[in-house]
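Removed from the display is one protein chain of the complex; every other protein chain stays in position.
The chains carry the letters A, B and C, assigned in the order they are written, with residues numbered from 1 in each.
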Amino acid sequence: MVRLRRILIANRGEIAVRIIRTLRELDLTSIAVFSEPDRVALHVLMADEAYPIGPGPPGESYLNRDRMIETAVRVKADAIHPGYGFFAENADFARACRDAGIEFIGPRPETIATLGDKLAARAAARDAGVPLVPGSDGPVARLDAARDVARQIGFPLMLKAAAGGGGKGMRLVRDASELETAWTLTRGEARAAFGDDQVYIERAIERPRHVEAQIVGDALDQVACLGERECSVQRRHQKLLEETPSDALDPAGRARLAEAACHVARKVRYLGAGTVEFLLDPAGDFYFLEVNTRLQVEHPVTEMVTGLDLVAEQLRVAEGASLSFGETPPEPRGWSMEARIVAEDPLARFMPSAGRIERLRLPEGPGVRNDEGIYRGYDVPVFYDSLLAKLIVWAEDREAARRRLLRALNEYVLEGVHNNLAFQRWLVSHPEFAAAHLSTRFVEEHFDPDSIEPRGEAIEVAVLAAALHAGEERLRVALPESNGGERSAWKWGDRRRRAGRIAR
Amino acid sequence: MVRLRRILIANRGEIAVRIIRTLRELDLTSIAVFSEPDRVALHVLMADEAYPIGPGPPGESYLNRDRMIETAVRVKADAIHPGYGFFAENADFARACRDAGIEFIGPRPETIATLGDKLAARAAARDAGVPLVPGSDGPVARLDAARDVARQIGFPLMLKAAAGGGGKGMRLVRDASELETAWTLTRGEARAAFGDDQVYIERAIERPRHVEAQIVGDALDQVACLGERECSVQRRHQKLLEETPSDALDPAGRARLAEAACHVARKVRYLGAGTVEFLLDPAGDFYFLEVNTRLQVEHPVTEMVTGLDLVAEQLRVAEGASLSFGETPPEPRGWSMEARIVAEDPLARFMPSAGRIERLRLPEGPGVRNDEGIYRGYDVPVFYDSLLAKLIVWAEDREAARRRLLRALNEYVLEGVHNNLAFQRWLVSHPEFAAAHLSTRFVEEHFDPDSIEPRGEAIEVAVLAAALHAGEERLRVALPESNGGERSAWKWGDRRRRAGRIAR
Amino acid sequence: MRFWVALAGRDAEVEFRREGDALVLEMEGRTLAADFRRLPDGEVYSLLIDGRSHEVRVSPAGSGLEITIHGATLPVEVRHPLERLLQATPQAAGRGAGETIVAPMPGLVVAVRVRPGEKVAAGQPVAIVEAMKMQNELSARQGGVVSEVLVAEGAPVTVGQPLVRLEGSP
Partner (left out) sequence: MRFWVALAGRDAEVEFRREGDALVLEMEGRTLAADFRRLPDGEVYSLLIDGRSHEVRVSPAGSGLEITIHGATLPVEVRHPLERLLQATPQAAGRGAGETIVAPMPGLVVAVRVRPGEKVAAGQPVAIVEAMKMQNELSARQGGVVSEVLVAEGAPVTVGQPLVRLEGSP
């Protein structure tokens, strides 16, 4: 067994902060790295140590492999935690760590490589006896072969890049007339995005749910499933809200899903934390989708119901120890939901936003957990993911968790960058969400930006506040074109006003 | 069954905010009241409605009974939640609510009256067969009678005012020579503080633990004990850190304590949430101390391990409903600790401090809960309790909870008012605390203000920061008495500096 | 005090006055009791309207204001109610024909910034009229050469009273 004492976190934002918190509790040294615009990011302030890693663009810093490993060696890190994204599912990086004598906190490089190839992952799942979405056994070489497969499995179907992932490199084909165009586009995209134009075919499940199983394995080949997560609420394959357990599974279905996930994990001798993703059709049947060989963004909901710390489990198994709970994972308790708080403007087609966090008051109190990467005054840089923070709640059942999440969203004060708080409030208040009528098409089917425009009392109070403010600030008022017929707002000459900047 | 929809909170600070959060989750209207200096306190900002209740001094606002009830009637409140302190254990106030047709969220007025009289409470406990600290059966009328009792039960002993409470009106007597003076002083104090000079005698338990049981009862006379809380770490009878479960109880002892608490509760047909306090002697025997007929400051640790919301339970039983969990309370899970964050300076004999919260960044992440009454920029007024916030953590066992609490205390940024964060860090890091060697004399025996003075790296970094700041601000430097022999610091003429104020 | 507020397609006149300790608002025929307090924390107000508690941020945004309430940010324009009147005032003749700057409200002439014969650019302030404790700067819309100054500093004026006349530049 190795003893890991100095852990470098090859990441930023909320996940770096999340990992630092566990390292602190375990009395391990947390080592942050930062790009130039991240010099005063929260993970730098909170870590024990912090070292520069290059300019803002990820390729020059957080994705600069040589610089990352060289830094880890220089500062005498025992291990690297990759978080999610960046190097988290990069087998070459994991190998390079091993070559440099540094522990990579994640599965073995071979496991990452196998499961990163979607066709190899499908093959592993098939060997493990886990149901797959009907489709081609391997890559489809030519359009006429694709036509044959399509005839066999029927429309609608999905074309998927073998090297794809994270919602990229896939395309829905509704009928035979769309096939040729889709075929050409998907191959071209796959070549451009992944340098690999192999494409395979799957039946498209309509209005599916996205349900995933949290797995964790140790070096003694002990594997456990820590329950499922319902992640159906997505927008363009980006998850927005996750919960556990899934309302769509009964105890028998839940047990079958867990068993399937463990079968896959055992098949590849899975080490560390990972996720087996499934599609669930309206009939309640589930199909293997892919394996994510990393800690997921949404791992906290699993922590809330099991009481486990998944980062601590990752560290244990990286040291060669067994899982903390022995053979039987803790019985899950209650219900947990996570809302992702992102710097995107739901009123402007979810355009990402950057700028200064002018005001921040996180929701607190019973059953509320914040995993955040921001603080008041922090400048959100333009280079990275739009995820600012995660709001996680726990309560005894789904309805109580939903109400608690809504309470916390209403309590959330986050000003200065456009964000999706209003969208999340809309979502959590929606009767169909409350009824757990979910599918990956939920947002598409129900969301209308008009529904989150402020109205009623808010508008009225805003009018009154504007007038009262005008009264307060009555120092000097100009009517710049008062003599013409055009409308013009007053300009305020305000001695008391502090400099402030609104991000647009 | 009544339906309560509009709840007035006759309190302020963190407990008012705590209650508002539950009301929001239950979709009930929260009505705050505020004294003049509390106009922009957090509970006013967070409530649905807020009404002024008078000037700063409590007697003119939060303890102004007529004004409180008149306000509740005027704004059509269905019920009043008293929080803790103020009117929480005032039977007259509870009666006045009833007379005004407003539900008082707490036990029946008669229960409050009975248990508020310490001798009547002792009698109830004795009738319920619960062990009492050996002492006089009732008030002791004269000094010679006191001498007789003392001879019977032996020294050291405690003189206690029958009407006392909250650590006031009690005095330790070590031997016979101290008795006469102590007798006179305690009676005089009792008369002055409570208008009642009845005094009784108990044997003093040396180095006891303070352990209390959370009870809750409904209108159907169903009573449950929701486990115990260990509250031994105190300073002048003010609790500083609480945890559950208590390390001092084995399962059999825990069951006996719960049973004793339920006996007392049943004896008085207890309604709502309350606490039965016990002293635990080093041999593991426990003795009834008193009953607190209110929600306790430290109730969150019970919520963390049971998953219950005690404020929601209070509201249920006030409506005449049964407890949410039926006959069997949820099995407690894991360990929880609460650190009280108070505006008191441990380096100056815990003198209370007031002033502006210049900076605030609450600890967040896994297993952390904040119940807070402050925000950045808030001016802590001089009139009220020094409790600013509570930091509550949960983890699977005591050591994990202790490490998590320490992590969170280290993460806590709270500047502008003197506070006890450094003290709490000292406490939680102390080997005797880690070993759970606790008694109510812990602070007295172990705490030395020198031990929380910054040292080592912090001092060195402060020196460097001062020099670097001086370099940054090198605009204009004056040596005001440079020509004399006396030391004098430089004065900084800083164009960039914003106005800032340090509370002393 | 009286303001004309335009926000999110809605237009409302708000009037408010102190009655003893209380602040009374009138809007669209309704009377509301209000209390308004700036938080120590920046440009944020705590607003109690008939007891309902609201936290509202008011920030400058360009030449107007931006209100942030309950997470939503709304651009808002606050104007003098008499500006409505201006819209009804007949437009000066087309460019080149000169213009007359008139008082948009009853008030007191605090300053006249131009002298006869002076050239005035479009947008240049020509006079300040104080009304309702606010100073209102009046500017030339098109500019030109000052042909007449019709009022003196300190003089009271009524709505629509001509203050300064400009001859158009060719």
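Going forward, a residue touches a chain if its C-beta (ideal position, glycine included) is under 8 Å from a C-beta of that chain, and two chains touch if they have at least 3 such contacts.
Predicted model, so just to flag it, every value in this text is computed and none were measured.
The chain we do not see here touches A, B in the full complex. From the options A:194, A:375, A:433 or A:447, the residue with contact to the unseen chain in the full assembly is A:375. Summary of contacts with the chain left out: across B:2, B:220 or B:468, the touching residue is B:468. Within the complete assembly, residues 358-359, 410, 412-415, 419, 421-422, 425, 452-454, 457-472, 474, 476-485, 487-492, 494, 497-498, 500, 502 of subunit B touch the chain that is not shown.
The chain not shown here touches subunit A at positions 31-32, 39-40, 44-52, 75, 356, 375-379.
Here, only the chains that are shown with their structure count from here on.
Centre-to-centre separation between subunit A and subunit C, using Cα means, comes to 49 Å. Between the Cα centres of subunit B and subunit C there is a gap of 53 Å.
Contacts with at least two other chains are made by residues 46, 375-376 of subunit B.
Multi-chain contact residues of subunit C, defined as those touching 2 or more other chains: 41-42, 52, 55.
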